[in-house]
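Missing here is one protein chain; the remaining ones are kept as they sit in the complex.
Up next is chain A:
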Amino acid sequence: MNRIIRGNIIDITGILIIALALFLVSLSSGVKVSSDFPPSLLNLNTIFLSILIEALPFVLIGVLIAGMIQIFVTEEHIQRWIPKNKIMAVIMSCVVGALFPACECGIVPIVRRLVSKGVPIYAAMGFMLTGPLINPIVIASTYMAFGNDIKIAGLRMGLGFIIAIIVAMIVSMLFKGNQFKASLHLSHSHEQVKDETFMNRFWSMLTHSIDEFFDMAKYLIMGAFLAAFVQTYMPAKSLLEAGSGPVSSLLVMMGLAYVLSLCSEADAFIGASFSNLFPTPSILGFLIFGPMIDLKNTLMMLSVFRFKFVFGVLSIVASIIFITLMLLKGFI
């Protein structure tokens, strides 16, 4: 008897967990909260869940890719691929990011894994900044949102790319090492994995992905909650009234992009709805800053990198975008 249980223990626990989950679900449907629950909290909850539901597929893809990098890419690969020259490395990383169709929610686990595999921090940042900003879906949605006009979409991609390169360059000058939090040690080499079969490697890729998911999920959830909170309770109107001059309107739009934490595939429509309240440079500030770094993303980065580094990158990105757009405002 004991042996039978031992032999099937995984099946048995699986079934027990499924039963428990179904029990909890059926329990929950009995206690639906009544309608006198404050509507603003329900709004908050709906927005919160919608951000999560939208982000989860991308996060899952992100952690799966991260798991793949962890298991199948070795330090030697990275050393061979990344150019020794810093400038070349930055440009390459930005190009790879531009070709790589990522979303800003899924990119942090990938970046973390790349850095732990020995990708220099500046190259990883270049990749992180262009990944969500430049991809076909973003181009198409921006094109559409601005009345089928290629100008804004083109400026968004072009300026974004240049800004990403500048930021990555500055990062390469200011920050050394991997910038991981002290509590996270740079990892273990998986040398021993080489001898294992493909199935085993595939399996450990998946288990790594699960751990990665649990690492990221809590930051994603906090970020989604904060963004939903801001949307539910912060009146955009007062912000809009605050942003009258070119400087303040750019600051307002960048601030909005940061706190709203919209997906880069969808933010063009929101940006477009401001398009004549504010001048074009401010709209571009919204469209470029949001995908690069936002509230949700900052929290996820804080789970991996040092506080000083995250805020360093955040302020570099913000100031470079601000300066670039201010300089170019006469030409746009």
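What to note about this one:
Keep this in mind: contacts are C-beta pairs under 8 Å (C-beta built on N, C-alpha and C of every residue); 3 or more make two chains touch, one makes a residue touch a chain; residues count from 1.
Everything below uses one rule, namely that contacts and distances are computed from a predicted model.
Missing chain, UniProt protein name, picked from "Iron-sulfur cluster-binding protein", "TIGR03943 family protein", "Molybdopterin dehydrogenase" or "Transketolase central region": "TIGR03943 family protein". In the complete complex, the residue from A:222, A:314 or A:328 that touches the missing chain is A:222.
For the options A:209, A:282 or A:297, the residue in contact with the chain missing from this view is A:209. By the touch rule set out above, chain A reaches the unshown chain at residues 6, 9-10, 13-14, 17-18, 20-22, 24-25, 28-29, 31-33, 37, 39-43, 45-54, 56-57, 60, 64, 116, 140-141, 143-145, 147-148, 180, 184-193, 203-204, 206-207, 209-215, 217-218, 221-222, 224-225, 227-228, 231-237, 240-241, 260-263, 265-270, 273-277.
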